[in-house]
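Below is the structure I would like to discuss, written out as structure tokens.
Just one protein chain is left out here, and the rest sit where they should.
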Amino acid sequence: MRTASGGLIDRNVPLNFRFDGRPYRGFAGDTLASALIANGVRLVGRSFKYHRPRGILTAGPEEPNALVELRNGARREPNTKATTVELYEGLEAASQNRWPSLSFDVLALNGLAAPFLHAGFYYKTFMWPASFWEKLYEPLIRRAAGLGRASGEPDPDRYEKAHAFCDVLIVGAGPAGLMAALAAARSDARVILCEQDFVLGGRLLAEHFEIGGKPGAIWARGLETELRSFPGVTIMPRTSVFAAYDGEYAALERVSDHLAMPPPFMPRQRLWKIVARHCVIATGAVERIIAFGGNDRPGIMTASAIRTYRNRFGAAPGKQAAIFTTTDDGWRSIADLRDAGVRVAAVVDPRSEVRKDLVSQAQSVGANVHFGSQVVQAHGAHGVKRITISSPGGAITTIDCDLLGVSGGWNPNIGLTTHLGAKPIWSDGISAFIPGELSRAMSVAGAARGKFSLRDALADGASVGLAVSEATGFARPLLDVPRVGDEDTNMWPFWRSTPTGKFAFVDLQNDVTAEDVQLAAQEGFQNTEHLKRYTTLGMATDQGKTGAVVAQALMAALTGTAMGTIGVPRARPPETPVAIGAFAGHHRGKSFRPYRLTAGHRWAEEQGAIFTEVGQWLRAQWFPRASERDWLETVSREAATVRSAVGICDVSTLGKIDIQGADAGAFLDRVYINVFSTLPVGKARYGVMLREDGFVMDDGTTSRLADDHYFMTTTTANAGRVMQHLEFCHQVLWPDLDVQMISATEQWSQYAIAGPRSRELLRGIVDGQFDISNAGFPFLAAVAVTICGGQPARLFRISFSGELAYELAVPARYGDALARALMEAGAPLGVAPYGTEALSVLRIEKGHAAGNELNGQTTAADLGLNRMMSTRKDYVGRVLAERPALADPDRPALTGFKPVDRKTRLRAGAHLFQQRAAISPENDSGHLTSVAFSPALETWIGLGLLKRGSSRVGEIIRAYDPVRGGDYLLEVCSPVFVDPKGERLHV
Amino acid sequence: MSDVRLVAQPALAEFVFSERFGNPAGPAGVTVVLRHDLRIASVIARRGCEAELAVRVERTFEVAPPPGPHRIRKGNLTILGIGPGRWMFLQEKGAPEFADVLARDLKGLASISDHSDGYAVFEVGGPLARQALAKGVAIDLHPKSFGVADAAVTSIAHIGAMLWQTDDAPRYAIAVFRSSAGSFWHGLRDSAAEFGLTVHPG
Amino acid sequence: MRIPCPFCGLRDAEEFAVLGSDPGPRPDPAAPNALTAFSDYVHLRDNPAGANREFWYHASGCRRWLRIARDTRTHQILSAELAVPSGTS
Partner (left out) sequence: MRYSFLSLARGALQGHSIWPRVWRDAAPKPAYDVVIVGGGGHGLATAYYLAKEHGFSNIAVLEKGWIGSGNAGRNTTIIRSNYREPGNIPFYELSMKLWEGLESDLNYNTMVSQRGVLNLYHSDAQRDAYARRGNAMRIHGVDAELLDEAGVRSYAPYLDFDNARFPIRGGLLQRRGGTARHDAVVWGYARGGDRRGVDIVQNCEVTGIRIVRGAVSGVETTRGFIGARKIGLAVAGNSSRVAAMAGLRLPIESHTLQAMVTEGIKPLIPGVITFGAGHFYISQSDKGGLVFGGDIEAYNSYAQRGNLPVIEEVCEGGMALMPMLGRLRVLRSWGGVCDMTMDGSPIIDRTPVDGLYFNGGWCYGGFKATPASGWCFAHLMATDRPHETAAALRLDRFATGRVIDENGQGAQANLH
């Protein structure tokens, strides 16, 4: 119920929302959980295994129970913790993991079958018959398991990533974090303060503490104002720091989650990568539960959550309460409940006494005080109605209540301190794990390291803040720690009631009970990690923040070991769950990876090109014409045009590396298998490079532009890797050489002009003073020219197609214009643009190796290039190319193939067998690497790697392609199908 | 011989620019100018020639090449340190012969390559420029750690880039490979959308 | 991870390509045991749990190869230097 007054909500701003279709009203400043409580809603969800009714346990991200499906349609967010959802107008949420409805859930029957469904039951059954697993058992389990439902639709919202840098990062804006921030800010450091909540203050918002005479929340607001006055301070509310990585922290800013929908131009969430010279973890602590029968019933809450709902949200979670506490601060709830008009029926404390004033306060509100007592069972199907307590001497009492506050002690929030590997240590003083040894760049302050009282938290925050300022090189500023009253932090470790009763949960969401822990111990799953993996303890969406340590304590008792000796639970990023979309940012859909476009891209588009992805590049694959039936017709036409007239192809994507220096030639000799130092100026040469392990790495044409200047081309796919390799060879292997290199891929726009009429075409482009006649500019010539009336360009007479051909390069700004000029000049000659597919047809007809053959597993000899391997020099890969398996004459070698039935279509990837050999692994003798329909031969042709291929020309072999139903005969032939003597190159 | 004259196309010519993107309210938080007037050449010292090269550059341009990841400007010349013994020389309103002239001037001491066509250069300013850039740039642009005397070669949302600050407004220049200009622009546009963005195609 | 590039300063590891462990000097290709020596050089690694000598390439930066010593248990960088000291390239 909503209390008449109080809280930090804005009662002037009512907000309407729906839960399971029913309308409710809350206020600005509410969370979904507080608004539900204010509306008297207790049943919120169903548990994972037994589908038990569940309510709201906590008021923060540690919540195990109150999971809902938030929003609708494509924006549906399953498993959303109602305790972290900021209420907004029109919010819609639904309960999950129940069918047909929240109050009547068929699978609640699982609860009856609980004796069968103990931890790990599935490992012991469902084994027979084997095929029933996938068909029957597993689908049943999968449907019953899981929690909420994904939308199944593309996420319509945008996500962003951003980088931030600071001297001091402070995580958590409770009293400790605020003081640390103030210290750092006053020392002039650049500070970032991240707070996951939408209001700063931490527990100050939830308690009725006073600081320096002001209510804690007001003090926090004042401090926030002061912090904002420093230009070097950035305050980030709604931002969870969720991971510590090497050298950076990751944080999630929930930019628009408190709105029905992100505003225009705003992302839903933003992933921050924060580089901080120092980090202060001031993340507070989480109150934990106690194991007793029925401790999961709606209406059972942590005592601190009750205070939060009362003090921060003006919401009373019940009418008649009982408190089960083993801490002094649990007693403090009494006053808050009284203020909220909730009757406190009883306080149950397993300790034998507490401070007098706590007792008298309890008595003053009429509560019965039960020392040395324990709650052993909570009753009530859809919410607690009664509890049974056992008192010294075995007396059993029953108490009516619709609200039970539980305080089992506090767990410091140390997750972030462990991400980089620091092991937490057990503190007997506070009966909790505290941070272990940390890196020098991280400190912990306040409740996060067990400084639980407000006074301690403030003082600790201040002193850590000051120390950090100094450590990061700033002057120590003046700082007073505000005065506050003392606060009780006494507690007694108490983990479970005796008898523990049925359904005494240690993991509420995953339905792990004290009995399961017992069973795990009995079966040998005693190590903390075995316990976890066997029972699923701590693996739910709350990561066991309120209960796992209880189970570990039970296990320690069962095995007679001290806490922490049989394993310390390991927290892992993210500290609180983070949407996959946020990690991806804008890198999705078409923006998944950047794309690269050549300067001629728009021209190609205008020509109707169909593009294909080659690495990040988009390359024109072919240029269909309206009259053409399919791509094959188009590609055949393009290839035929090159063989009969002239075609132009954008080859700008090839890697280009400018290599200069006195030793450039010597350097190339060491990276290529063949010799380049003897290449005359003005000439180009085809080169092959190996990896040091002797396999082919890449190939390409390199030209000599001057004595000390070479220009290398690489394949498109390997451009980056080759550049890196060359730099390695130079900087690491041979730093003595005078050679400089830099990528020039982007500077040049380069077109192949290929076909018998290519010279004629060029004659219309290249300026008249340049002799490009066959004699004046022979095959493999490479020179600087001018074109179109003085435009500098580079002309290479090289050919991939086997025709008379050139490549012409211009500075990229002229790339578009050059394509158009070439087309214009070629129009009378029947020019056509051709794409990568025709390029591939032409090169297959010529038996040139390309990507499918340069697959990282082939040697130069496999590709028939062994004659290029110089024996007069050392080069990368030479030695290991001599390894026995690489030098084996039986290796598959590059071979040509034609179908025996000329109409058969070949497909790359088919394996090759002797004609009459059985299909078996031993007889597998190679595969087809590349195929094409050859317009020149009017049949499909292929290249492939066939064992001893070169000596088998004329043999009929079998191509076997079962994944596409192919099985046909091939004739082995030379890989050069067209113009085997290469005469056309020289015309 | 052809009577066709080749007409230059700036990088990004394929993108249609409107004046204003993103949030239409109020003055734009981010302004972008595309620079097409820059001539760019890499200068890599020949082996063992760094000192002599510095002298020659200073004699020729009245400014020494900065030894670290720095930027220096003199007249219409900007020099960016992009690696040990490696610089990018940029000339505003430069002539096509820039690289050739450099090569002549520095002959024997450095290897020069022309990159005037290899980059698209974005100048990003406006009151919220730094906030917008923080969404992609992984280096600290706070005045305490980056200023007009600095240069960086880095990667911005998977795209390689050279970055320098042109004035204390602050305005930044970002050079990305020409082929990636479109992707870079899309990222920049999205990053600046919440602040409002105006573009001058330069 | 942040890599202290001697030229560029502290940079995100994403800007780098890492080759793996430093295999030591390239063997003499003319030595009689060259085949074994090269095979070991290319394939065998100490792979220590602790300080490891590695090659990193500042691919999206100054394009220098760095020799880096790094603790493989903590990822702490112990030292970073250019493969070729400045001024000799």
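A, B and C label the chains in the order they appear, each numbered from 1.
One rule holds in what follows: a contact is a pair of C-beta atoms (placed from the backbone, for glycine too) under 8 Å apart; a residue touches a chain by one contact, two chains touch by 3 or more.
Because the structure is predicted, anything quoted here is derived from the model rather than measured.
All shown chains touched by the missing chain in the whole complex, by label: A, C.
If you put the hidden chain back, the residue from C:Ala31, C:Leu44 or C:Leu78 that touches it is C:Leu44. Within the complete assembly, A:Lys590 is the residue of A:Arg440, A:Lys590 or A:Arg872 that touches the hidden chain. Only one residue from A:Pro14, A:Pro889 or A:Pro962 touches the chain missing from this view: A:Pro962.
Although one chain is not drawn, its touching partners on chain A can still be listed: residues 48, 75-79, 115-116, 118, 121-128, 130, 133-134, 138-139, 141-143, 145-155, 157, 159, 161, 243, 245-246, 248, 250, 271, 273, 419-421, 515, 518-519, 522-525, 527, 529-530, 533-534, 536, 539-541, 543, 567, 572-574, 577-581, 583-585, 587-593, 595, 612-613, 691-695, 697, 851-852, 855-857, 880, 883-887, 907-911, 919-921, 924, 927, 929-930, 960-964. Contact between chain C and the unshown chain involves residues 1, 12-14, 17-21, 35-36, 39-40, 42-49, 52, 54, 70, 72-75.
Rule of thumb we're sticking to: only the chains that are shown with their structure count from here on.
Rounded to a whole number, the gap between the C-alpha centres of chain B and chain C is 30 angstrom.
Rounded to a whole number, the gap between the C-alpha centres of chain A and chain C is 27 angstrom. In chain C, the residues touching two or more other chains are 12, 63-64, 82, 84, 88-89. Of all residues in chain B, those touching 2 or more other chains are 45, 47-48, 86, 138-139, listed in ascending order.
Against chain B, in their complex, chain A makes its touches with residues 158, 160-165, 190, 264-266, 273, 275, 586-587, 591, 593-599, 601-602, 616-617, 658, 660-663, 709, 736-740, 742, 744-749, 763-768, 787-789, 791-792, 810-818, 820-821, 824-825. Note for the complex: chain B touches chain A at residues 1-11, 13-14, 22-23, 42, 44-48, 86, 96, 110-111, 113-119, 134-135, 137-140, 142, 144-145, 157-159, 177-180, 182-184, 186-187, 190-191, 193-194. Considering their complex, residues 7-9, 11-12, 14-15, 60-64, 82, 84, 86-89 of chain C touch chain B.
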